[in-house]
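Removed: one protein chain of the complex. Kept in place: all other protein chains.
Entry: chain A
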């Protein structure tokens, strides 16, 4: 194998990334602006011995992912707005059963059917808290076609390493734009830990030192019981309060204890920056352009681009805030990431939002306009 250079859409690059990561199962339901992912998966997966299946709705798609994952497959799906809402139920199932899988949400404008073909970045909090109950989740966000490819591989790697669903929060702009992409083959591929104990000794929810239990698959020598209900290490129901507390805390800790590994950010011109922009996805592209324009005019501006949205990169934002005069958070919603930035900054410096919810991208000049207003 060698690197392949292609000219692809973000959505197509997601499928390439999934295949490189070893994905062999896709279940989904068509929805704009994510459908190209399903279409390409339906062509590519059977050719590598995998399975594409179009389910009756997104509830079923997400349930099928959990089933396929437990049967040993690396499984993924793609959706948008209303479909992502329907998936929340069984995203919880994937969290509770600890079924590795990847869910792509190519964000569109809402609420409800909303502007079905227009971009938004308003599912940041839904990605974090959409399914009920206390839980941790990993959410990655790409801003380019190259990142669609590379972060998809990373999404599968995290899903496998931590036995968890990973949400890939793209948007209509990133999903539909075409760019050059290098399909690198040098990114390490992670596979779930398989149990090493004798089959009768296997406990599907007994964690290793990293807090993550090894996972067998249905049909192996390890017979096991996986459950959406509160269970103990055996997988069987256990309603004892101490057990419930232990399980929920472990599900949380297995993600948060590995924050350093999970959090991916990129920085542009931040070394001496006094004006720090914090952004992600399509908005990060405009923010980056705004930084370059500011630099040309002699302003010390820099961009922190978040590839990992959850767990939130507290430490990185805090470090940059220590040196900055103020922060600006452009996002295509009425203020979701900004609430996290403000929480971390603790009012030590001002934080300003640049928000747009009309289904159009935030332009670099709109960001500059805001900065001019506050500077």
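Here, a residue touches a chain if its C-beta (ideal position, glycine included) is under 8 Å from a C-beta of that chain, and two chains touch if they have at least 3 such contacts; residues count from 1.
Methods note: contacts and distances are computed from a predicted model.
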item	value
Choices "Transketolase", "Maltose transport system permease protein MalF", "ABC transporter ATP-binding protein" or "2-oxoglutarate ferredoxin oxidoreductase subunit beta" - which one is the UniProt name of the chain not shown	"2-oxoglutarate ferredoxin oxidoreductase subunit beta"
Candidate in contact with the missing chain, chosen from A:32, A:227 or A:363	A:227
Which residue of A:133, A:219 or A:369 touches the chain not shown here	A:219
Among A:49, A:241 or A:298, the residue in touch with the chain that has been omitted	A:49
Residue ranges of chain A at the interface with the undisplayed chain	24-25, 27, 43, 45-47, 49, 51, 53, 55-57, 59-61, 63-73, 75, 89-90, 92-93, 97, 217-221, 223-229, 236-237
